[in-house]
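The structure is given below, and queries will be raised subsequently.
A single protein chain has been removed from this complex, and every other one stays in its place.
Chain lettering (A, B, C, D and E) follows the sequence in which the chains are written, and residue indices restart at 1 in each chain.
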Amino acid sequence: MRILILNPNTTSSVTDLLVAAAKAAAAPTTEIVASTARRGVPYISTRGEAQIGGAIAMETLAENHAAVDAAVVAAFGDPGLFAMRELFEIPVVGMSEAAMLTSCMLGQRFGIVTFAAALGSWYRDCVEMHGLWGRCAGIRSLEESFGTLSAVQSEKEEALVELANTSATIDQADVVILAGAPLAGLATRVRERVPVPLVDPIAAAVKQAEAIVALKPRKPTAGTFRRPVAKPTIGLSEALAARIEMRDEPKMI
Amino acid sequence: MRILILNPNTTSSVTDLLVAAAKAAAAPTTEIVASTARRGVPYISTRGEAQIGGAIAMETLAENHAAVDAAVVAAFGDPGLFAMRELFEIPVVGMSEAAMLTSCMLGQRFGIVTFAAALGSWYRDCVEMHGLWGRCAGIRSLEESFGTLSAVQSEKEEALVELANTSATIDQADVVILAGAPLAGLATRVRERVPVPLVDPIAAAVKQAEAIVALKPRKPTAGTFRRPVAKPTIGLSEALAARIEMRDEPKMI
Amino acid sequence: MRILILNPNTTSSVTDLLVAAAKAAAAPTTEIVASTARRGVPYISTRGEAQIGGAIAMETLAENHAAVDAAVVAAFGDPGLFAMRELFEIPVVGMSEAAMLTSCMLGQRFGIVTFAAALGSWYRDCVEMHGLWGRCAGIRSLEESFGTLSAVQSEKEEALVELANTSATIDQADVVILAGAPLAGLATRVRERVPVPLVDPIAAAVKQAEAIVALKPRKPTAGTFRRPVAKPTIGLSEALAARIEMRDEPKMI
Amino acid sequence: MRILILNPNTTSSVTDLLVAAAKAAAAPTTEIVASTARRGVPYISTRGEAQIGGAIAMETLAENHAAVDAAVVAAFGDPGLFAMRELFEIPVVGMSEAAMLTSCMLGQRFGIVTFAAALGSWYRDCVEMHGLWGRCAGIRSLEESFGTLSAVQSEKEEALVELANTSATIDQADVVILAGAPLAGLATRVRERVPVPLVDPIAAAVKQAEAIVALKPRKPTAGTFRRPVAKPTIGLSEALAARIEMRDEPKMI
Amino acid sequence: MRILILNPNTTSSVTDLLVAAAKAAAAPTTEIVASTARRGVPYISTRGEAQIGGAIAMETLAENHAAVDAAVVAAFGDPGLFAMRELFEIPVVGMSEAAMLTSCMLGQRFGIVTFAAALGSWYRDCVEMHGLWGRCAGIRSLEESFGTLSAVQSEKEEALVELANTSATIDQADVVILAGAPLAGLATRVRERVPVPLVDPIAAAVKQAEAIVALKPRKPTAGTFRRPVAKPTIGLSEALAARIEMRDEPKMI
Partner (left out) sequence: MRILILNPNTTSSVTDLLVAAAKAAAAPTTEIVASTARRGVPYISTRGEAQIGGAIAMETLAENHAAVDAAVVAAFGDPGLFAMRELFEIPVVGMSEAAMLTSCMLGQRFGIVTFAAALGSWYRDCVEMHGLWGRCAGIRSLEESFGTLSAVQSEKEEALVELANTSATIDQADVVILAGAPLAGLATRVRERVPVPLVDPIAAAVKQAEAIVALKPRKPTAGTFRRPVAKPTIGLSEALAARIEMRDEPKMI
């Protein structure tokens, strides 16, 4: 099967990190393909950027969905996830969603650790959006600034490991999510230095996408996740417009 | 003061309805101005359309915010609301948010009545996004189809009044919200035919925007609603890019 | 319009503070009138005092409601609020309720800061009574004693500002409520010294009362907020008895 | 031990019903004494009446607490319960509270059945006040009118039994509370006609009051349930004023 | 009446502690009998031990239920409680459940203090199982190791009192539960050294069992707490098999 890593950020070095971690997690029969947003910001880290990035991810998926079996939204907060789940036939899995749901099978409460200073409040909104706040032990972020996005995981490795340990001991997290696309792959490397399981969101998302594809769920034809009826559009990207106006071919699932 | 009614739909007849209801509710000293989305769909009624519409509303507000004192997001589900609250200095109020918060002062639990068939599940997501599900008595929608958007409130007046009565008696709603931009103004007209208060979201939003402007809250300089630091962008509308890149003038509040 | 500031405390200097802050917030066309409780305690700060104070507020409102367009319950915890909302035709708004609902439009989570030592637990009950605990970032109170009620806001200004800063940074409150009638007016004065918006409950309540009056909601004739049917009473104040026994004139709304 | 049944209603025939059911439930060593409110309304069934009735119950308890070991607030909604728990040294138990907590030991979810038409919404507020909505299977009320309060339980016996059966089968209540002081004693009489346990609030409250007294909990000297510090009062009943002003003797517990 | 203290642990010295505290709390007419698990572990302190211990408690109760009027499950976390409530006619009360529900009548929020290091997370699961997390102020455990189970309460008395004080002051607990069978009796001894009421779970459970027996609730014949229909079994203890296969006598309640 072919899984699309849909990076809604414009930074291709982050896409590279994601692809490497995705390939390491994927089954031998899974092909990983990726897209980097052509529009938007280098790295989504605010509500506004997520609003824009989610809409851009929809454009990208409209261009690519016919060629893949599933897509992974590869930014924290799962921008555009529910929108794409509704609009397309293929399964779409969010990196944050996959990390949290996977964590639920490894303990009662998960902690979230990230490098982005002072985003705790928005992260909590994201957990609540998925109805999983009751399963969350807490959110901890590095407060210090860092150099480049793609190097943050090595630059801050010590501090992130310490934060994960704090999440396990003080917050009593049974499992810790290392959140944020630039941390892709870190969980494997520091696995032995934290006394509870670590979850790498991109790895979890790939396994969840594989699982969903294998289960062959039908596309709904009723309810709010059915494909919406055709509507005219103005000023959208051609592929996205074609999908919303139903000028494209529906995909058989 | 000047309040911008930000219609993220492309249908100008709906904007007209909204403006009429907004003017009827506004204080004599309030000037109502409005924008209709230049891009997007005629009427947002799915998660995907809200994702896109919210991003388009950001573009529109980036062009207009300097000339107004507050903005009202004028579509159900408040597309882009939190994004705009974060990115701009002026107060931004959501029509759904305003309707629900206003309702909280008129009783314990509000019902929501709308004309859009089978959107109940998504509407519930919207209520939960605001943390107000515990104050919601239930959501009821017309199941029948209708003619044009701008005439739906007169075409379906009888059925909508009946639904509001059901919300009050069966669901025990203490107050009923008539939701959806095309119903703007209906609440006033049928006020005497439902035994509990009716809330018109656009009217509520105008009054709430007036209230917030009058209270002169400062723009946060800390936390997740401060204006984000400048970031490079690619391919965004000029005004939105200027704002995110901080090439524009910050607005003094 | 005429709004009654209903102080359920017996301290007229607190009423004066409230009236000053109310007038500063009111629209030019709004007339602020006030009442100080003739019975009760100087300052409600316990559950028992709120039980009594709420009943006394009902007596006062029974005497005055016919002459005003709305009433504001001007003590933390909104004593008697739901009772008066049910018994009278005019809108009744609680100071705490108004502060919290207004805050919801300024961020995701509000903090509450107050001067009254060790009331946190009861304050939490009040937030939960309104179903808004999920929107609350935390409650912080001064632990030190103070001189007079009416001077507490100047005497403790430094400490209160510091507490509000802690609420914003440590609790990640997006907006901070300065709670308690004796703090009326403080938010405006220290606005620039806290990096997130401050909400003054009496100012918020006046704006919300103005908004509700302008929206002209009907008095329910069904549900639990309709005016109750006439009942005999024994030993109540004359005006309150007349209202409950329906010997008075119903007010047209 | 001596337990005071504190009827905040002015109807002595309801007190008689309560006392009979209380005596039937009490241990041989328990003496049941009762008071009927001298002020107020015949039967509390609205928020406003509960606000007033709770304050009146405080007056009555201030006169009687020294002579008893515990008090039971004998009206649905537990008017004044938390206020009295705070102000007095003796344990105070609410009839609704006791019914719900007792029910929690007889199954996962309790239903509430009552005779009072259309009070469901207020009843839900009461369950939520105790944080027990998650344990509640639903609330059902008779819609028909009835003759006298003291005879309602025999007049409507058939309908109430049917409602209790509906609560068990449709709402899947594991246990059903027959709520409202005028139903005191009914649960015992119809025990065999409903397939799940029935709880009589006054009986539950007497047993809970006996249990609490036997456990000899200390009166808090810290936190929000300690006895408040002395405050001046104006215009309150002599006994209540003496308690709040601390002119009376503290009771040793 | 006769109440069975069902210790699902194999340590008879803990049973002795429990019996002593139970007798001190019981009414003169209550006979306390006890059983110590013949199989299992010395002291249940993990999820796995609770799973096994609950099943063993069922075996023990199958042997003894006919001779008693009620049973108390005497280990934290109430292992097997709902299973036994369903399978047997007599009331079965959990020690943790009883402690929490009793605490609800002594304040708004209870704290839990225990001697077992690092079990906070599992304790929280137990509180949530009863739907009472909203009434819980927090859980605090000693972190240090201790000597023998039966002597832990004297060895760690100082530290436990300090922890209870912290629960009252920092966590704002209105009442504190001293949790864990080995602490039976401690609450009485240190009553004056903590400023809020202390609840001893075994004492609370005995009083609650007495209350339930006195109320004579019927055994459900519908719903999920009715006695299940007969089923064949393989390899269970003789008494438990007889009960599940309905080869024993049903008990009249």
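Just so it is clear, a contact is a pair of C-beta atoms (placed from the backbone, for glycine too) under 8 Å apart; a residue touches a chain by one contact, two chains touch by 3 or more.
Source: prediction; values computed, not measured.
Here the chain not displayed is in touch, across the complete complex, with A, B, D, E. Contact with the chain not shown here comes from a single listed residue; of A:T10, A:T114, A:T224 or A:S237, that residue is A:T224.
Note that of A:I3, A:C126, A:I139 or A:A173, the residue touching the chain absent from this view is A:A173.
Hidden from this view is one chain, which touches subunit B at 120-121, 124-125, 128. The set of subunit D residues touching the chain not shown comprises 108-109, 134, 172, 174. For subunit A, the list of residues touching the undisplayed chain reads 25, 27, 82, 85, 91, 93, 97-98, 101-102, 104-108, 130-132, 134-135, 168-169, 172-175, 191-192, 195-200, 203-204, 207-208, 210-212, 214-226.
Heads up, the rule we're going with is that only the chains that are shown with their structure count from here on.
Chains that touch both subunit D and subunit E: C.
Look at the CA centroids: the one farthest from the centroid of subunit D belongs to A.
At the interface between subunit C and subunit D, over half of the residue numbers involved are used by both copies, so each side presents largely the same positions. One inter-chain figure worth recording: subunit A and subunit E are separated by 44 Å, centre to centre, where each centre is the mean of the chain's CA atoms. Inter-chain spacing, taken between the CA centroids of subunit B and subunit E, is 52 Å.
For subunit E, the set of residues touching two or more other chains reads 108, 134, 172, 174. Chain-to-chain contact here is organised irregularly, matching neither a line nor a ring nor a star, and falling short of all pairs touching.
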